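Of the protein chains in this complex, one is absent; all others appear in place.
Let's look at chain A:
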């Protein structure tokens, strides 16, 4: 059991070394140096980049600054996706540090949600947790909690406090003794090549006969084309938190141990590198 708790810590403390560079067309009064930061995989860009914003605003005129947004190789980065998901989906097989471009103008209205304050991030985070519990427990566990418990989940994430977060989150990972798992598994599967941002469906962790469904079972059910090898070669990687879990892993276990703090399993399907 100690090993399983270690997984929770490894997930929580995962970091991505990132280099932030100001977009070349932004108007500055002095040259802008790049800014380096270790980004928490489990957090959100707009929650952890106050220092990045301050660093670049120092060399810009006030009137040139409006809402900050981030881009990687021409793709606007969705701040409402966890950082680890963005990296796995767009840059996992490229050299570190991750190079992100910072913008203060021409906010891409058609691509990105606005994020005018931390309240917006909190609302989004809590909405995800509530949706996850609707799937796992018909919302019973989240609704039984008090407002201060909800607040503790958010504060734990915001302040990078593992123990504070899990003191409450462990309740969201429990299930009735007569069941062998959650009602449905909260998951989303992402592929950068599709117009659809993600696939999400109802999926039970336990089969009718009582067997535990695996990650492979989930993929077969939800996006079969991605794991059927063509010519015997596996063209894609299935990635969660920067690793490829074995397809035989029970999905119930993955949900309990490798979900993001929002209680969702965010799974990336990416091209397998051909080297």
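One rule holds for everything that comes next: a residue touches a chain if its C-beta (ideal position, glycine included) is under 8 Å from a C-beta of that chain, and two chains touch if they have at least 3 such contacts; residues count from 1.
What we mean here is this: contacts and distances are computed from a predicted model.
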### Task
Would you mind picking the UniProt name of the chain not drawn here, from "3-isopropylmalate dehydratase", "1-aminocyclopropane-1-carboxylate synthase", "Gap junction protein" or "Ubiquitin-like-conjugating enzyme ATG10"?
"Ubiquitin-like-conjugating enzyme ATG10"
### Task
Determine which one of A:5, A:138 or A:170 touches the chain that has been left out.
A:138
### Summary
In the whole complex, of A:27, A:96, A:123 or A:246, the residue touching the missing chain would be A:123
### Message
Among A:112, A:206 or A:227, which one touches the chain that has been omitted from the display?
### Response
A:112
### Message
What does the interface between chain A and the hidden chain look like in terms of residue numbers?
### Response
78, 80, 109-114, 123-124, 127, 130-131, 134-135, 138-140, 142-143, 147, 186, 194-202
